[in-house]
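First the structure, which I've put down as structure tokens, then a few questions once you've had a look.
Only one protein chain is missing; all other protein chains are in place.
Labels A and B are assigned to the chains in the order they are written; within every chain, residues are numbered from 1.
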Amino acid sequence: MSKARTSLTRTSLVHLALISYAIISVFPVFLTIINSMKDRNAIFRNPMQLPSPKTFDLVGYYTVLGQGDFANYFQNSFIVTVASIALVLLFGAMAAFALSEYRFRGNTLMGLYLAIGIMIPIRLGTVAILQGMVATGLVNTLTALVLVYTAQGIPLAVFILSEFMRTVSDDLKNAGRIDGLSEYSIFFRLVLPLVRPAMATVAVFTMIPIWNDLWFPLILAPSEATKTVTLGSQIFIGQFVTNWNAVLAALSLAIFPVLVLYLVFSRQLIRGITSGAVK
Amino acid sequence: MTRNAIKGLLLATSILGTAGFAQAADVTLTVESWRNDDLAIWQEKIIPAFEAKNPGIKVVFAPTAPTEYNAALNAKLDAGSAGDLITCRPFDASLELFKKGHLASLNDLPGMENFSPVAKSAWTTDDGATAFCVPMASVIHGFIYNKDAFDTLGISVPTTEAEFFAALEKIKAEGSYIPMAMGTKDLWEAATMGYQNIGPTYWKGEEGRAALIKGEQKLTDDAWVEPYRVLAKWKDYLGDGFEAQTYPDSQNLFTLGRAAIYPAGSWEIGLFNTQAQFKMGAFPPPVKNAGDTCYISDHNDIGVGLNAKGANQEAAKKFLSFVSSPEFADIYANSLPGFFSLNSTAVKMADPLAQEFVSWREKCKPTIRSTYQILSRGTPNLENETWTASANVINGTETPEQAAEKLQKGLDSWFKPVK
Partner (left out) sequence: MSDTPSTHDATGPIIKRPTRWHIVVFLLPAFIVYSAVMILPLIETLRLSLFNTVDGQSTFVGLANFKVLFGDERWAHDFWNALKNNFVFFAIHMLVQNPMGVALAAMLSLPKLRFASFYRTAIFLPTLLSFVIVGFIWKLILSPIWGVSPFLLDVVGLKSLFAPWLGRPNSALIAVSLISVWQYVGIPMMLIYAALLNIPEEVIEAAECDGITGWSQFFKIKLPLILPAIGIISILTFVGNFNAFDLVYTVQGALAGPDGSTDILGTLLYRTFFGFQLQLGDRSMGATIATVMFLIILAGVSLYLFVIQRRMRRYQF
């Protein structure tokens, strides 16, 4: 009896805590979205107010759709983000497996080498990167962005994935070896499925800075055909006058694709667990 | 998962391969700029006017957000991927680009004769021999006020410092308006709209500025500390929580009719005309005693130059000649009231508020912002230090004397007076 009651209280407390924090998290986002649907005066006169018939104004969205080719910008962002995540996960997981599975000379050194990338902001290498891209004719292509983001994402991926790969049971892998599986099959068929939650986590961490990055699109691919959403929205941020309706509208729209990607990856989290449970 | 990844990768590379090639056969000129605000005017007025006369040349105006502009431009210039035409910041920043060989000399450009040496001063080498940007516009400082508020409260336009503070006091006492809309959060607002706005009156414009460069005056002299003392008194007339009030906050406070006076740059006129629902007027910085000469900051702000390594030099020069024409001056100054043409051919201003600002050129002595020429060439940078100092003084976290002393000490650490 008393045990059931304490458990009920505990569950309610947990829900209360989670709801409160969820509200703190979502409220500013909610504010952003409601304000993107109001006229300029209403944003500043009363940011808390829901759009009323008088203040409801989609001018920001019209501006965004009228200025430049935002559909194309979205497509560019999406291609760059997805291609970079794919490469980061593939290359990162392979390297992490090599580092966590095999004992070879230079292992620690290689681990440290691959970790250096999280210690210096890649932005500092801008001039040299841009010179390289100019030399190879990759300026104003999405490939340039994918290459930079892949390089930028690899250190974190290796760091996190090698930690998780260490928890994969050796017995399982050795059993695979006894069954005659190649090292590649062990990696792709046995290990990768087991670290799925970690892969999903890495994918999410990798995609956020890529999706929201302003700097490299600005430097490497500022042409109309290769603009990303974040770069495209900057056009509304002026020296003296910022079109907040348009900025809020563009960036509210920009939340959704990345939210969808997040939901896709977080489903992998759950699936990873279920598959882990039946192993 | 990996199979999908590889599939996605292949798909991506095939799309990427084709993305880069969308160039037309005509010559296309790209204009680098920080003026996102002007995009519509370029696309609707300036570019069509140019393209109509120059078939075969296309112009793309490609602005970058102002805070990123310098860094992005420098990187692109170093790597050789910058546009054909470069919008020039005034004074030292552009001079540095010229010295590095990124900007070409424009001495031979047809049209440069349309500008006086003063107009060109912001984009000329120290010896005055070479000009490297076509001057586009200058901005003037002053105060914009809510005419309706002044009328209801029975306040007349202040001309002296004493009248100015009396007016502020009266607005404050009455209570329905915040006397002055300015915040210190963004720092530059305090320095540009505050210090550089009222300062020339105390250091006597060009006279004081030249003396500072020659080392005859110091920032700790009374003429340079006095404006800080006046600024410190502004504190009482700013809105609640002005320490966290941003520049857009100030603009909105004023245009929503909640504040009576706005320390302004003339660039505000365009926005204020569309936002404010009340009558506006403007007055120049008040003088110390009635009858004193008034000084205004009439600051060369925007020019446009030629990327020395650009691929389309001839076409770009044609465009620059267009920028130096009276036709361009007319389009630009009238589309952007408050950005005053530097062209010798006077532009007739349609906007009354802009006309008011520009009329001060007749009765007051103009000068440029004191920190822009020569004095901001080293580290610590005087202009950037002035931002922090002005905000500190208004916030009351530093006295005017402390602020001045700190600035002079920073300047002394690298600056050798130019005799």
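Keep in mind that, in the parts below, a contact is a pair of C-beta atoms (placed from the backbone, for glycine too) under 8 Å apart; a residue touches a chain by one contact, two chains touch by 3 or more.
Note that the structure is predicted; figures quoted are calculated from it, not measured.
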Worksheet, complete the sentence: Contact partners of the omitted chain among those displayed are A, B
Worksheet entry | Hidden partner chain, touching residue among B:F98, B:Y202, B:F242 or B:F415 | B:F242
Worksheet item: With respect to the chain omitted from the figure, which of B:W123, B:Y372 or B:F415 is a touching residue?
Response: B:Y372
Item to complete: Based on the whole complex, identify which of A:V64, A:A98 or A:L190 touches the chain you can't see.
Response: A:A98
Practice prompt. Since one chain isn't shown, list which residues of subunit A touch it in the complete complex.
Written response: 10-11, 14-15, 17-19, 21-22, 24-26, 28-29, 31-32, 35, 43-48, 87, 90-92, 94-95, 97-99, 101-104, 108, 110-129, 132, 147-148, 150-152, 154-156, 158-160, 163-164, 166-170, 174, 177, 182-184, 187, 197-198, 200-201, 204-205, 208, 211-212, 214, 230, 233-234, 237, 244, 247-248, 251-252, 254-255, 258-259, 262-263, 266, 269-270, 272-273, 276-277
Discussion item. Across the whole complex, list the residues on subunit B that are touched by the chain not included here.
Written reply: 67, 70-71, 74, 89, 91-93, 96, 183-188, 239-246, 249, 252-253, 371-372, 376, 379-384, 387-388, 391-392, 395, 397-398, 410, 413
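Quick note on the criterion: only the chains that are shown with their structure count from here on.
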Fill in: Rounded Å distance, subunit A centre to subunit B centre (Cα mean)
38
Response to the item:
As the complex stands, subunit A meets subunit B at residues 40-41, 44-45, 67, 76, 79, 82-83, 86-87, 89-90, 126-127, 130-131, 133-134, 139-143, 146, 188, 192, 196, 199, 214-215, 218-219, 222-226, 234-242, 244, 268
Worksheet item: Within the complex, which stretch of subunit B touches subunit A?
Response: 1-2, 4-6, 8-9, 12-13, 15-17, 19-20, 22, 34-37, 39, 60, 62-66, 68, 72, 75-76, 78-81, 247-249, 251-252, 256, 265, 267-268, 270-271, 275
